[in-house]
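Have a look at the structure that comes next, please.
Omission of a single protein chain aside, the complex is shown with its protein chains in their original locations.
Should a chain be cited, it is by its letter among A and B, assigned in written order, with residues numbered from 1 in that chain.
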Amino acid sequence: MKKQKNIFNWQADRSKYPEKKKNGKLDIDMSSGKFVKLWQGPNHPGITGNMSLELTISGDEVVEAKTHVGYLHRGFEKLMERRLWIQCFPTCVRMCVAEPDYNEYLLAKSAEELSGIEIPEMAEWLRTLVLEMARLQSLLRTVPGQAGTLSLGVGVQWGVYLRDLVLDLFEELTGGRVYHMYIIPGGVRGLLPDGFKKRMEEVLKKIDEFVKNIENLMFNNIVFKKRTIGVGYIKPSWIDKYGIVGPNARAAGFKRDVRKDYPYLKYNELDFEVTSEKDSDIFARSMVRKKELIMTIDLIRQIMAKMPKKGDIKAPTPNVLHWKIPKGETYVRSESSRGEYGFYTVSDGSKTPRRINLRGPSYTHAISLLERMLVNANIADVHSIMVSLQTCPPEIER
Amino acid sequence: MAIKDILTPFTAWKKVFNEPVTIKDPFNDRPGAERYRGFHKNELQTCIGCGSCEEICENEAIDLVAVKGYETKNGDSGLRPMVDYGRCCWCALCVDVCTTGSLTLSNEYTWVAENPDEFRFVPGAENKAWDKNELGWKKPVPNYEFYGQKRVKMEELSPEERDHSFIEIIKGYSKEQAQLEADRCVECGICIATCPANMGIPEYIKAIREDDMEHGLKILYETNPLPEICGRICTHKCETVCSVGHRGEPLSIRWLKRYIADQVESAEYKRILGTDGIENNGKTVAIIGSGPAGLSAAHYLSLMGYKVTIYEQYAKAGGMMRYGIPEYRLPYDQIDKDINYILSLGVNIKYNTKIGKDISLAELRDKYDAVFAGTGLHLGRSTRIPGTDHEHVYQAIDLLNKITEGKEIHVAEKIVVIGGGNVAMDITRSLARLQNQKYGKVQIIATALESEENLPADVEEVIEAREEKAIINPGWGPQYIEIENGKIKGLHVNKCLSIFDEEGRFNPKFDENNKNFFEADMIVESIGQGMDIAYITEDIKSELEFGPRGRIVVDENFQSGAKWLFVGGDIIQGPDVIHGIANGHKAAYGIDNFLKNK
Partner (left out) sequence: MENIIKDIQNRFEVSDIVNQRDNITFVTCEKEKTIALITHMKKNLGFKHFVLMTAVDWIEDGLFQLTYILNNPKKKLDVAIRTFISRENATMETAHKLWKQVSTYQRELKEMFGIDFPGSPRVNESFILEGWNDIPPYRRDFQTKEYAEKTYFPRPGRKTNDPSEYMKKNMS
């Protein structure tokens, strides 16, 4: 690997192994005694869900990494092929625990687009709100979670508390804390409860305070900086090569955001700038996520101010018990807190989907990219790097 | 790298004195939110066990089970949902789809039990702690529906377009309208048991959704060989129990049936129904009367290979359907369509042949292997008040008969009709049309003992009669007809206070101080019809058993005491078309059984 400039903790390849064979391939011979296999996971507390890394190490350096998934496979895509369209709606949420709402939205949007249904304005606003709340609760776990990988657990506890307050709001609005099952094909399942705005503002104020505290705790912390700046570097040229999206791409200077580039719901009526950083290391990615957190708070405030007070929440749909969606296919995407999250949906004109395929950001991040990034990394940095990609294993294997 | 980076993280220490945010007693301090999706509640009194919750449950967590204290009855299966919480995912789709709104979720989310089987129970039947919780998920309102609540409006002729003639009022659904209406069906099947003929309603509605008219027609003919007729004038008891009707308008089941029959050309029937070349089994059955019961029996007997002969007293087939129901409700060509198909199966029909006059019942008994009598109610009943013997006092049924035959009838300028049933409406509206044709205006009053809300006629009949400018003035009891110089002056009535006494017997009470007089020069009585079974001679009668009001007693196969004689239709059950059809169908199987075992 080439030496990187201006990144002060970077150390080039430290070990002399593995040597290169004549044909250019690495000579990793496990019987040589120079290498050790180290399994990390599948039960790792740093990520939401189970995934394991098969590391080949030499000294404290990783020379080869392989991602193993399959601990969470429930075959949701297949299960949805055997269910009515409406029945897919409680199924799809489980494809990503961290932010189930994107699944709901994308399924609903696909069904609506393929059957030509327009949803009421009020429902669009409520969907936008729920998707931003989902991002908020996800980031409240991820931003301090990065420090958590370096044993700085205080921020994680603050974050988890605040996340629970957001979940309280979800509970009020949707009736569920984690799986909200709120965005239904055709609309949403309820208006804002009385006094919701006030309670939302109270929580947002606490999160404002949290952002200040986390600034002091993490981002102005010598240990955190030492362990993250220059570590887990993603070359800008890798962005398209590996299919990197979301904050991971934005931290490398790519101002790509589905909300801005392909506006959906009410995002073109909201005022926001796509966040970005240049350094493309763990610290930069953390910074991007912190900025996103601030932006999300702002977006929620904007949504609450702009949202109409009343309105229909659901468009009339055919009887859900025998709703047939016309033959066709589509791809719809949204920006989850991890990046482009999309559903490729095929209908054959019957009561059940022909195929629903989820394009989750972790699919590319945690496998091909992570396997590449871990080469030459110090084993102590492995989980930091993994968490900095904000991996969500359930969306890899669905 | 600055000294700041070493010091600032320590600012976190200032939080060490903060109050903990933990909830101290989560079992009591933290109830679920107003919309929380916790354990199910079900108002078992309201629930009808339609099974829509089971249908929509993506996890198959719901079973329908019998619950003590809830009997199967019209419009209620008597079943109630049992939830398996080992499978439930608390999505509340079952609540949102619930046809009656009985099912909700409570906000209770903590419950511990040692036996896993306790987590499978019938909500509402087991006195759970949360059954009284006010909070919890309910179906959002308004305009949040999983299926259409409003009927697709049936287009009909406006009163001005229809009140001069006898052309059909109802236009029938277009394909688009029919499919939209069919889409509202939740396929629960609650209606099937209430339909006297047990028609496969959800399945033929499904055929409309899938635009498969041939399959639809097959389903119709499984239980009902007169779909064009029933699709127009059935009393649609099914619609009164339709589960969709609990929160919205019930499905227009009758119009959907008509839609299927209307779509298929009569020339196609035999091919679709596969009734070409039925093998004759060499046995013969005589049927008396070509009303719905007789035709239905003839149809199913023919399919089974019997050689059927119908004896009809009039010149055309159809019985009350043709001679009782006016053409604007049931056009004659539609009657012919259904009947001609049945006749095409090899049914022989002898018109203008009255049993007891042209041929005796005993002769039929000797000539045929079995006899089915569906002779209906053709004798008009009279109020027998003073003045009813006047020549311009008529029986509705006689007038309707004559109108069908195209005979001229007496139409006076001012008419009073006594009666509040569908036949009364039929004659009122028919006479209103004739008045319009003759005088250019309508002056007809229909009066009945029953009050407005208890009128036995279908609501739409009353509404439409009023639209056609007939006056419906219910709640009066006729006392006598005033006649002056041999001419009718009108009808004297007293306010009716009650119709039945404490024991439920017919015994009307009138208010002597509240009188009224309806001017008229012609009066029509339409208070019901009786049967004429004079054709059953004494020797045969002696074999039969008679129940209350002189009804012949039959077993569940409509077999009478004289084993060769089967009886059905209005003289047994009803009166209406669909009971007749159902009777005829069952009697056909009864006859088949009887002859096979003979």
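One rule holds for everything that comes next: contacts are C-beta pairs under 8 Å (C-beta built on N, C-alpha and C of every residue); 3 or more make two chains touch, one makes a residue touch a chain.
Small disclaimer: the values here were computed from a predicted structure and weren't measured.
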Contact residue for the chain not shown (choose from A:229, A:293 or A:367): A:367
Residue among A:73, A:205, A:278 or A:306 touching the omitted chain: A:73
Touch with the omitted chain, as defined above, among B:9, B:38 or B:51: B:51
Residues in subunit B touching the chain absent from view: 49-51, 54, 62-66, 72-74, 77-79, 84, 86, 117, 120, 188-190, 192-193, 198, 202
Footprint left on subunit A by the chain that the document does not show: 69-70, 73, 75, 77-79, 81-82, 113, 238, 240-243, 245, 254, 256, 261-262, 328-331, 333, 340, 342, 344, 346, 354-355, 357, 359, 363-364, 367-369, 372, 397
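To be clear about the criterion, only the chains that are shown with their structure count from here on.
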Chain centre separation (subunit A, subunit B; CA means) in Å: 56
Residues of subunit A that touch subunit B when the two form their complex: 83-84, 86-91, 154, 161, 168, 171-176, 179, 181, 187, 189-191, 193, 213, 216-218, 220-223, 225, 312-314, 316-322
List of subunit B residues in touch with subunit A within their complex: 1, 4-6, 8-9, 11-12, 15, 21, 32-37, 52, 55-56, 58-59, 89-93, 96-97, 105, 137, 140, 143-148, 183-187, 206, 209
